[in-house]
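I am attaching a structure below and will ask some questions about it afterwards.
Removed from the display is one protein chain of the complex; every other protein chain stays in position.
And now, subunit A:
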């Protein structure tokens, strides 16, 4: 090391330095935080198994109620009847088509909401006047059920995709924008000071400090934004069904009601639920977990 070539005059200093290096290495080894990934088996047992058990239990209770004839079959269909509806749709080739109609609308609407909500959130968070002007309105819009937007959207655009996207945007944009605003508000002031001393001011500060620091809050907003998109879309599809719009999950549900087809109604509700959860589990949760884990924010109990 560099210390070995110092002359004898600094001999005592050299040993002091070697002592220091050794002490430091020991402290580092003792204090270093051990991180390890949970083994797959443990994940399966602790995370995957419980929800499957819960779903199994619900289906079991359902089947028991049917078997006990608590009510007649027009009120509570047998599991097998719902299964048959599913099988019919699958064999008829319409199942994936119906799901895709809704999912593609939902995701496209969500992406539009993302493109509008992000700059809007940035503006509200960073510009005081804008925050004072539209911050409260944006907060209030979140508590307005998006189904309320369906009648005006139908009157504005008629029964078409534009009306669907309008309802999705009005539902999802506020929650995405609000997520970003609260993410930015929660950035520790220390990071901003540290950024400023390093020379990250203005746009460079936003890019290198504010945006990455606000990412967890932003992601939570996106998750909620997706839930709002999906809910708004279903509301729009149920209320505004028209042959021109193509058959989505919401229309499937509404058709079930019109045809007094209770198994079909149950199937539609289950499909809406499953798709909503699946998108969250497949897209949003992994991204959020990855971000939180890389920052050491995912504490194992």
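The working rule: a contact is a pair of C-beta atoms (placed from the backbone, for glycine too) under 8 Å apart; a residue touches a chain by one contact, two chains touch by 3 or more; residues count from 1.
The working rule: contacts and distances are computed from a predicted model.
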For this session: Tell me the UniProt name of the left-out chain, picking from "3-oxoacyl-[acyl-carrier-protein] synthase 1", "Oxidoreductase", "Helicase Helix-turn-helix domain-containing protein" or "ABC transporter ATP-binding protein".
Result: "ABC transporter ATP-binding protein"
Exercise. Out of A:74, A:143 or A:197, which is the one that touches the chain we can't see?
Worked result: A:197
Problem set entry | Residue among A:74, A:258 or A:294 that touches the chain left out of view | A:294
For this session: Considering the whole complex rather than only what is displayed, give the residues of subunit A touching the chain that is not shown.
Result: 13, 16-17, 20-21, 23-25, 27-28, 30-33, 35, 190-191, 193-194, 196-200, 204, 208-209, 212-213, 215, 291, 294-297
